[in-house]
Structure formats: C-alpha cells, structure tokens
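Have a look at this one.
Just one protein chain is left out here, and the rest sit where they should.
Moving on, here comes chain A:
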Amino acid sequence: MADRRRVNGPVGATIPPVFEDEDVQVQATQRTTRSRAPNGIRKMYLKTGVTPSASGSAYLEIETSGKDGVSGLKLSCTVHGPRSLPRLSPFSPHIILSTHVKFAPFATKQRRGYLRDPSERDLGTHLEAALRGAIIADRWPKSGVDIIISIIEGDQGRETSGAQGDDTWDMMNALSGCITVASAALADAGIDCVDTVAGGVAALVRGSGENDTARIVIDPIPSEHERIEAACCIAYLPARDEITNLWFKGDMPDHDMGIYSELVQQGIQASKLANRVLVESLGETVK
C-alpha cells in the first residue's frame, strides 16, 4: 500500500526520460580519459558547521570531472549527541553509534524513494565500522550518538548506456566521502577521537585497448575508465597507522598478492590526501 504520509503522485507508473540513441553514441565517443595523475585525488571542499542546531555538522563537495553531465559528490552530515540512551534500552559501557546514510531523491540517475533501500543500509554499516575504530567509545557509557548523512548529489555520470554496473563503484566513492565528512562532523561536535579518520578509494582499471595492462589509480571516476577490475575503499587513521574499515570488491587473480597489497597501499595514500584536506579545514575552523 502506498505511504499515505507522503504525497505519492499518480497511481500509474511513471517512466524516467529516455534519450535518443544518437545522443548516447555521441557521448560514448566523447568518453573522457583521466587527466589527473594516477596518484592524485580530486579537489574537495569541506566546511563544518552548516547546521547550527546540530551538535556537529559538515558539508563536503568533491569537484566534478570537468565533463558535462557528470556530477561531483555533495554530502551533508549532521551529528546529534552524545545523548542519553532511551530508558528501556539495555546498559551499554560505551557509546552507541547509529549511522544513517540516505540518498536524496534527486541524487542519482534514477529517482530514489524516501525509504532507505538495502544499499543505503549497507553504506551505513560500513560507515559505522569505520567510525567505531576512531571514537574513544568508553568515555560515554550509556549514551548514543546519531550520525546522519544526506547524499545531495551522487558521483555519477548521467548517460545510462555503457555505465551498467557502475553503481557498485559509485557506492565506494560515496562511502569514502561519507567517512571523511562524518569524521569532520564528529570533530565539530567535539566527540573525542583517537585521530581523524578519512576515506580513500583505489581501483585497478583497464583501458579500452586490447593489450592495455591494468593499472592502479586512486579516486577513480567510473565514467572515465573503460573497465574497473577491482576497487577498494579504506578508512585509515594516519597517526596510528591503522585501517578501521576495508571494503574490497572486484575480480583479481589470487596468485599475485602484490597487486592486492599495492591496491590497499594506494587506498591508504588516497585516504592520507583526504585527511590533509580534513585537517586543514578543521584547523581553519579553530582559528
């Protein structure tokens, strides 16, 4: 049954716009290649304190690839708490994190509904794992904190053809942004952490040529590469040299562990670069 607490619109199903084929072909030929260095991340803009009534908040924007129709990531994060747990909940010796990640209905190619779907819940659990390693949880027994992220715009190309299966890679980029922005918001809320955690993505990509060898790039944009073999999203604490969350997906030969460790190493590198932006932005706020 339709949700009667929202305006649901027409009963019949609506179809998202379908664009003419010739346009898509033109776009496919224009598929841009990566202009950045393989070990460089895109520019980011990070600002804390966008929601004054929350305990802490932050906004992160990652620049677009310069190609028309491909959006950059835009995230807004609010932190509420620490607050006491509800009366009926069982005793907890440490702080309880609850993370919500939600795409705005206008964030992606397909319009999203208002109820969280499994992929958003999955992002939430990964985010929780990444942050749990950074927060000094024993300082707040019997309390909870809510971390809410709205993805205002996803990191996605607009054309549909040739981009099938990109969603999984988009999710990785979204998660790395979520980790960085949540870390900034936690710092803004004054919740004690061992270090600022930041997210980074590295991917094993293959060019369009037949005999192109696979190479590793950081902060990949799926629309810029013909094929992504594997990718890995890492949450990393630089001061302690610790990984709090590792999410690896893809297809890789198992005889060569070297590639795998190189991928993780590059992921850490991406995370370090994001961390530099994070620390700089927090430093500016303190001033």
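The rule we apply is simple: a residue touches a chain if its C-beta (ideal position, glycine included) is under 8 Å from a C-beta of that chain, and two chains touch if they have at least 3 such contacts; residues count from 1.
Everything below uses one rule, namely that contacts and distances are computed from a predicted model.
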Candidate names "GPI ethanolamine phosphate transferase 3, catalytic subunit", "Ribosomal RNA-processing protein 43", "Proteasome subunit alpha type" or "Eukaryotic translation initiation factor 3 subunit I"; UniProt protein name, chain not shown: "Ribosomal RNA-processing protein 43"
Full-complex contact with the absent chain, from A:152, A:194 or A:214: A:152
Touch with the omitted chain, as defined above, among A:44, A:60, A:107 or A:217: A:107
Where the missing chain touches chain A, by residue: 5-20, 23, 50-54, 57, 59, 64, 69-71, 76, 78-80, 98, 100, 102, 104-109, 111, 114, 116, 146, 148, 150, 152-154, 156, 158
